[in-house]
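One protein chain omitted, others in place.
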Amino acid sequence: MSDTDFTSNEMMTIAASRALKNTDVCFVGIGAPSAACNIARLTHAPDVTLIYESGTIGTAPQVLPLSIGDGELCDTAVTTVSVPEMFRYWLQGGRVTVGFLGAAQIDRFGNINTTVIGDYDQPKTRLPGGGGAPEIASSCGEIFITLKQSKRAMVDKIDFYTSFGHGEGGDHRQRLGIATKGPTLMVTDLAVWKPDPVTREFTVVSMHPGVTREMVQAECGWTVRFADKLEETPAPTGIELSTLRDLNARTKAAHSGGKTGEAA
Amino acid sequence: MSDTDFTSNEMMTIAASRALKNTDVCFVGIGAPSAACNIARLTHAPDVTLIYESGTIGTAPQVLPLSIGDGELCDTAVTTVSVPEMFRYWLQGGRVTVGFLGAAQIDRFGNINTTVIGDYDQPKTRLPGGGGAPEIASSCGEIFITLKQSKRAMVDKIDFYTSFGHGEGGDHRQRLGIATKGPTLMVTDLAVWKPDPVTREFTVVSMHPGVTREMVQAECGWTVRFADKLEETPAPTGIELSTLRDLNARTKAAHSGGKTGEAA
Amino acid sequence: MAQFMTLSEAVAQNLNSGDTAAFEGFTHLIPHASAHEALRQGIKDLTLVRMTPDVVYDQLIGMGAVKKLIFSYAGNPGVGLLRRLRDSVENGWPHAIEIEEHSHAAMANAYEAGAAGLPFAAFRGYKGAELAKVNPNIRSVTCPFTGEELAAAPAIRPDVTFIHAQKADRKGNVLIEGIVGVQKEAVLAAKRSVVTVEEIVDDLHAHPNACVLPGWAVTAICLVPGGAHPSYAHGYYSRDNASYIAWDKIAADRDTFLAWMKDNVLDARPEDFADRIKHLRSAA
Partner (left out) sequence: MAQFMTLSEAVAQNLNSGDTAAFEGFTHLIPHASAHEALRQGIKDLTLVRMTPDVVYDQLIGMGAVKKLIFSYAGNPGVGLLRRLRDSVENGWPHAIEIEEHSHAAMANAYEAGAAGLPFAAFRGYKGAELAKVNPNIRSVTCPFTGEELAAAPAIRPDVTFIHAQKADRKGNVLIEGIVGVQKEAVLAAKRSVVTVEEIVDDLHAHPNACVLPGWAVTAICLVPGGAHPSYAHGYYSRDNASYIAWDKIAADRDTFLAWMKDNVLDARPEDFADRIKHLRSAA
């Protein structure tokens, strides 16, 4: 397998996975974050602690869960606690170093909307809602975000503040009495973004191999800021790619098991 | 064994045990209450639910525990929960029908002191303190009290309100916003007492076999009220007595096990 | 004290039109059979509570049984949005439902407060989040020691909670294992509770600190093997992911939805759940 033979989705997942350290305690959102966190665990961070809001602590699934409460998460966990305990002792208790979130809609300051498109009372699209995100965003030491870029997802102004990033930027978090760092990293299918140290606007610090500034801007609803020293994201290594593909293959095989339901 | 061949302590425990129903959920204080509650379970109320504040729910010990957390309580329990859960979900949750308390010092309205004799800051005797009693007294559906009579224990005015009974009597509980019944029964080694429906002063409703009014008054620090219709407490039955004596014998044998400690 | 009865009896005795009801389960042990029975009995005007309303709440909403939904995350886990919920909120079909929306932390704390007999829960939450602007049941309370302002949510106190559990013993003590979610809290917070179980056994053989509901804290117990399908019962059968994926298509069209509900719910029985999980049974 050639080092350049990878999709932008694979690059996104692998770049996101690299941000987790072996010592991190990570609250894992479903979807893209789940894949990234487990690739970290299966490659450079074997002892990373993964927590899902279903109550599973220190879980090590062999396949990616379809939901945040698949049995696999419990079977492989150090322990499984009740959901109230999860949110009280473990999240609010300040024990989680990284919250890893996806986003339906996001702005340049890392504020996220997963509640509604349009007006709250008369929505154009009713999205699932915040779930754990509002308190993940404020209680975790820092927040990593991963999503596939599009002008629909990356917008100038989000329709609803489901979870707070850097608000209007600058010291907005501190002004609201939030002591944690908030979004410190965003990994898309095209680039790696970090907040400007002063304005807190997400800034592209690294583009994935083959990606241009124009490509990043074309899939973003605000005028993109690029760092002065713009780097190229290291391409996936052979091990990273094979680990991801093996995980995806195992996952696909597992989830297509069972006949298509006669009764959902 | 003759029906009249029993001690006043045995009579007290057995009379107290009769107050518990098979359907009761009882929060058990250590000492005299523990014996009474287990005799109830071993005689007429086999399905009574006994709860100890150590977290053991539905326990059925073969011997009386020396502490409220002996291993026997856990071994025989339906489940054992954490102490915060015990006080939050089970006691404060309003699920306990009867709280069974002892008392170092008690007044005619069922207010109990287990905190200090003398001044709080300069006590003559520092007692153990309230433990679970303050909230047992307010959260349980009703309170049963059992203690051996003495002028030191049954006083005109207690030195400290560790747990609230009927306060100054009458509707004092309601005035404090306490919705539960409070003390509805007191069983001593001499008599059975119930609160007057209006004043809430504890009134002797039944004297144990062989006990006179003078004997009750001689071991009580306030002027005792007797009910108009004063009954005689039925003597222990053979089964009640043998059950209690067997339990005490098993308990004594169990607790004298282990050599006297070289290191406490 | 728990009474053993059929699911039909338990729903008839414990769920009334107009009730506030929680059919709880956090991905695991979702009480599908109970909700289906409620639909068969024509229960209406429910205020439904659940942290994670998913397929089964989509069904209740689509069938017009729901007046109001109190929730924190409404989605088909790992698949997408809830199309019947969307149709109600966005288009008013079959009617518009009222929404009371919280975060997971708020709901989990509110169930906990309900179980603890408290009127409200305090937690550090909603900082900078906009839900507090659209939900008047999000308030605040000030710490009397530090002066910190915390978020407050009213305790959840359902009229009745339905859960599914692995097993009960013959005294009605119930064992829940694995991902236990908020089920214990949801039962203890409710006035009445109905527990469907995979099996009834002589002895739970439970770990001393396992999640056990004593029989006297439960209203009704019904033997309904497979009653959590298409969610799962740890140690009994696995999650029917294919059914969750299939639901997205079924729910996409009103007529397809109604036809499916007639065949699989209205014309079905609690006993049918046992067949639905046969192919999903664990090796264990």
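The letters A, B and C name the chains in turn, as written, and every chain counts its residues from 1.
As a convention for this text, contacts are C-beta pairs under 8 Å (C-beta built on N, C-alpha and C of every residue); 3 or more make two chains touch, one makes a residue touch a chain.
Predicted model only: the values in this text are computed from it and were never measured.
For the chain excluded from display, the touched partners among the shown chains of the whole complex are A, B, C. Only one residue in the set B:132, B:169, B:195 or B:221 touches the chain that does not appear here, and it is B:132.
Within the set B:80, B:105 or B:188, the residue that contacts the chain not displayed is B:80.
Only one of B:23, B:67, B:212 or B:237 touches the chain withheld from this view, namely B:67. Remark: the omitted chain is touched by one listed residue; of C:117, C:158 or C:172 this is C:117. Set against the missing chain, the residues C:152, C:197 or C:261 yield one that touches it, C:152. Taking the whole complex into account, chain B touches the unshown chain at residues 30-31, 53-56, 65-71, 73-74, 80-84, 86-88, 91-92, 115, 120-121, 123-135, 137-139, 160-164, 167, 172-173, 176-178, 255-264. In the full complex, chain C makes contact with the omitted chain through residues 116-120, 122-124, 137, 139-146, 148, 150, 152, 154, 177-178, 180, 207-211, 234. In the full complex, chain A touches the omitted chain through residues 23, 25, 47, 49, 57-58, 74-75, 77-81, 88-89, 92-95, 139.
By our rule, only the chains that are shown with their structure count from here on.
A centroid comparison over C-alpha atoms places B as the chain most distant from chain A. The most central chain, judged by C-alpha centres against the centre of all protein C-alpha atoms, is C. Chain B and chain C have centres, each the mean of its CA atoms, that are 41 Å apart.
If each chain is reduced to the centroid of its CA atoms, chain A and chain C end up 27 Å from each other. Among the residues of chain C, those in touch with two or more other chains are 112, 184-185.
Among the residues of chain B, none is in touch with two or more other chains.
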